[in-house]
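The structure follows.
Of the protein chains in this complex, all but one are displayed in their positions.
Chain naming follows the written order as A and B, and within any one chain the residues start at number 1.
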Amino acid sequence: MPHSPLLKVENLAFERDDNSVLENIDLSLNSGEIIQIEGANGSGKTTLLRLLTSALQPSAGNIFYKGSPIGECRYQYLSDMLYIGHQPAVKLTLTAEENLRWMVNSSAKTNQLSIADALAGVGLAGYSDIPCYTLSAGQHRRVALARLLISEAALWYLDEPFTAIDKQGVSFLESRLQEHLDSGGVVVLSSHQDLALNNLRKYSLNPPAGQVQ
Amino acid sequence: MSWQWFHRLGSPRWFYHNSARWLAWLCPIAAVVVLGGLVWGLAIAPEDAKQGNSFRIIYLHVPASFLALAGYYIMAIAGAVGLIWKMKLSYMVMKSAAPIGAALTFIALFSGAIWGKPTWGTYWVWDARITSMLILLFLYLGVMALQYAYHSIDAASKASAILALVGTVNIPIIYKSVDWWYTLHQPATIKFTSAPSMHPDMFQPLLVMIIGFYLFYAVALILHTRSEILRRERKTSWVRELLKPKQEFKADKQVGKR
Partner (left out) sequence: MANSLNSGFLAWLRRDLLLAYRRRGEAASPLVFFVMVSTLIPLGLTPESARLAEVAAGMIWVMALLATLLSVDGLFASDYQDGSLEQLLITPQLLPMPLLGKITAHWLTTGLPLTLVSPLLGLMLSLPASGYLPMICSLALGTACLSLTGAVGAALTVSLRKGGLLLSLLVMPLYMPVIIFGTATVTYAIDGLNWLPPLAILGALFAASIALCPLAAAGALRITSAN
């Protein structure tokens, strides 16, 4: 019996108002593998990631987690997943520490690292008590990315995680991703950046052919 | 196998082609029944002892109120079918049902006001039924407004389907509470209770008018849905094919129908 991959996407399609946005998406990820989604603006990178998170319902196709469709293991799938979207979901009136604590509390699987250590890890050591409206866009993203240090979820879906992040931050993020992969996790991310990671595959999205004019 | 008809019904193309045949029958029947009912009710039926000729407006008012309420349920059921079976056609039916229902509600309110002047001496009375009708009109307007607020057809359809369903749950509650509210505040001078039994000579034409309005409603809904189908499916090959040969002529005709 062939063992089933951690995450498998079969023939996934999504249409909006009868226009096809994504077609025939097939992906398969074993533990320790990472897929980088590439494509022009508007080619559906965010849509694909949101389909994976199950926030959007596909119009056709299936997503399997450990061999079973995610509709049948919804709770398990969602608690094993971490998604950082286009917008960092940072509340401006809360402090960095409160934001992170809340994000962590609402996700199921976490390790023992303290909130303060995680913020220090993403270079926000002195900022934990300051309301987020005084921070920059890049720092907002760092607050969200600090979740990666605490999370024990196996599936990471990251939508343009390098936006507004400086060089030093990128290399830090790379090393954290490698750590996650080495411990058996899986990453799907969209980015235009070239990444130096093992087991990296690229998946290019093209606008679906045969679209009705 | 037995579900095949259901899926065929869900195809806008199938509906468009077959509804033309249904209309060929429905239109004349509806016209005959409505006209017959009108003549019977307005000219032949006897005059009311107390209200004189002004009572005859019930031949318009009552059927319109019937259909206004039934129309909301038709709209909500169409929306529910769309949400459950993801059937595109039923969303189109739902969208078409909203303005027709709103128009009928308005007719019911308007004819009620005209009737109110000679009967109560004023155009508007906060009567339980009138108030409920007014709230029903607001419910219709809400569904229509939500429908037009979204650019995306999918979002518009699903969101207004949910709103219609929420309204469906609420309508009985609203009707009952307005009824109750009215008995609480009912002024002693205006006792508005419908005659316990209508004379058959007056009732029979009313029945004909109600049936006529149902038929008319069906015709209006089918016509509206057909134009909605053409609008939404305009990019598909079959609609292009349909509009191709005598393009200008057909286009004119379609505008005329609306």
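In this text, contacts are C-beta pairs under 8 Å (C-beta built on N, C-alpha and C of every residue); 3 or more make two chains touch, one makes a residue touch a chain.
Small disclaimer: the values here were computed from a predicted structure and weren't measured.
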Absent chain's touching partners (shown only) are A, B
Touching the hidden chain, out of B:103, B:135, B:218 or B:242, is B:135
Missing-chain contact among A:6, A:103, A:186 or A:205 belongs to A:103
On subunit B, the omitted chain is touched by residues 135, 138-139, 141-142, 145-146, 149-150, 152, 154-155, 158-159, 162-163, 165-167, 169-170, 173-174, 177-178, 180-181, 184
Subunit A positions in touch with the non-displayed chain are 16, 50, 53-57, 74-75, 78-79, 81, 83, 85-94, 98, 102-103, 105-106, 108, 131
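The working rule: only the chains that are shown with their structure count from here on.
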Rounded to the nearest Å, the gap separating the Cα centres of subunit A and subunit B is 49
Seen from subunit B, its contact residues with subunit A in the complex are 152-154, 232, 235-236
Residue positions on subunit A within touch of subunit B in the complex are 16-18, 212-213
